[in-house]
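Removed from the display is one protein chain of the complex; every other protein chain stays in position.
Residue numbering begins at 1 within each chain, and the chains themselves are lettered A and B in the order written.
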Amino acid sequence: MNNRVQEMNEDLVMPGEVAAAPETVRNAGPAAPSPSVQMRTNGGLGAYMRKVRAITRKELQAEWRAKEVFSTMTIFGILAVLVFGMAFDLRVPKSDMVAPGVLWVVLLFAGVLGLNRSFGAEVDRGSLPALLLAPMDRSAIYFGKMIANLIFMLAMLALVLPTILIIFDVNMIKTWILVALLLGVLGYVAVGTLFAAMTASVRARESMLPILLLPLMVPIFVAGVALTAAVVDGRTLGDFWRWLGVLSAYDLIFVTIAFIVFDMIWQES
Amino acid sequence: MSELIEIRKVYKRYGRKSVLRGVNLSVGAGEVVVLLGANGAGKTTLLRTVSGLSKPDRGEIQLGGASFSTAGYELRRYIGLVSHTSLLYDNLSAPENLNFFARLYDMQAPAERIEWTLQAVDLWRRRRDLVRTYSRGMVQRLAIARAILHNPPVLLLDEPDTGLDQESAEMLHQLIRKLGADERAILLTTHNLERALAWADRVCLLVDGRIVFSEKTANLTGDELRRQYREAGRPA
Partner (left out) sequence: MSSVSTSQSRAGAQSKTGRSGVWDILILIINIAATIGMVALVWASLVYAKPATNLAGDEQLAQRIFYIHMGCNVGALIAFIVSLTGSVLYLITRNLRWDRMSQASIEIGIIIGLGTVITGSIWAKPTWNTFWTWDPRLTTATITVLVYVAYVLFRNGIDNRRTRALFGSIYALFAFLTIPLTYYSARWFRSIHPVVFSGDNADAQGGFAVGSTMMQTVAVGAIAFTLLFIALLIARWRQLSMEDQLFELREDLES
């Protein structure tokens, strides 16, 4: 037994070796012998990326059926834009003074709703162990979910930006604003997905996540608002490049650290 | 020689409660071992610990001579787990669920294997339906299909018979027999003493985090097992 396991450890084709494929179980079942299982093992980066993609795909597929995350986030986002529009209508002389702030506030607050579901849904229906049992570095779960969250939030923005255009009459669908939104949302979901995983099994997770997350988002918020305002004011790249620097630095630092620490999260359970 | 599942002096506590207190157990290839015990005796914790979902505070767990600390995440390939929760996604169909897990386990060309597995648990006819439309018994069967999809040598089944009707339970019994005959180590828990006797090669009684009784079913009658079960439950 030991020898065989050693072999298994070396080339890791074991499941096919250890057990001959089970025969059909019921009389009514298929008569053919079971197909053998072949696995790629230790496929390096390629295998890792395939798993990340599988998780992202699963998230999108499930979301497409349930429309649980995207719809809540988007409805909240549009509602928030309307409420801000009403609140500022009589008091603010020019709406482009507040529109950049509204965009980023809506983004941050609506995003929390989606991030909470990211691991919350797995914990609620008890499917998280299935992901944890998969033979892969658990950071694949992180990247898979992060990319899915990124896509959900960009999809939400695709509806919120036109809403702001209608309500505030400020067109923010401009190249550099979109670049800033991409970088900002990336930093947000990078930190947000990690904390969503940590708060998922903690008491009062729904309220804990925003408290943990929002104060860490100040650099993204400030940089995003400043850059958006600069573009709305018609200034050139030379005036706002440093904000792109802040956003990129934030993304780089926190994606790296989240990747390093993510595998630790379930070590103590 | 080490067996497929080797549990040596495993201790685990959650907060203030000691759940496992020095469990020793080994399950060999082709053996079906049933763990019996009252709720809270530590059955689920033991299975979670063997599967690597929980880390034991003390003691050692080896699967086929390798442990998680040395083999790393590749060791998880050895394990198929059926848990209290289905470990499935309600908004996906059965093949979509299995396809997702096939990808996580790096299976090449999984379509054939998925079809075979679904046939084996008699769900192929319902392959187009989402899991959320399934009955409890069907979900349980699919959960078993998920656990055996990647053909793991170690199967851990936590009360796999809950929610199954008589026919499904019989099917599960046949399936476990077949899987066990293929040189697998199967460790399962149940509350049903008759089933334990019928299904297992060996029955172990877990009381307060310790295995207090272990006997081959060949040497055991139903009355004897019931007597042991009652006595073990009684406070010393």
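Note that in this section a residue touches a chain if its C-beta (ideal position, glycine included) is under 8 Å from a C-beta of that chain, and two chains touch if they have at least 3 such contacts.
None of these values were measured; they are calculated from a predicted model.
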Using the definition of touch stated at the top, determine which of A:Leu131, A:Met172 or A:Val191 touches the missing chain.
A:Val191
Give the residue, chosen from A:Val105, A:Val123, A:Leu178 or A:Leu216, that touches the chain omitted from the document.
A:Leu216
Using the document's contact rule, name the residues of chain A that touch the chain not shown here.
191, 194-195, 198-199, 202-204, 208, 211-212, 215-216, 218-219, 222-223, 226, 242-243, 246, 249-250, 253-254, 257, 261, 264-265, 267-269
Across the whole complex, the chain not displayed is touched by chain B residues 11, 13-18, 57-58
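One rule holds in what follows: only the chains that are shown with their structure count from here on.
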Distance from the CA centroid of chain A to that of chain B, rounded to the nearest Å?
33
Could you list, by residue number, the parts of chain B that touch chain A in their complex?
1-4, 28-29, 48, 51-55, 64-66, 71, 73-79, 81, 83-92, 96, 100-101, 103-109, 112-113, 116-117, 119-120, 122, 130, 146, 148, 150-153, 171, 174-175, 178-179, 182-184
Residue ranges of chain A touching chain B (in the complex, touch as defined):
1-2, 4-6, 8-9, 12, 14-16, 18-26, 28-30, 32, 34-35, 37-43, 47, 50-51, 54-55, 57-58, 61-62, 65-66, 125-127, 129-138, 266-269
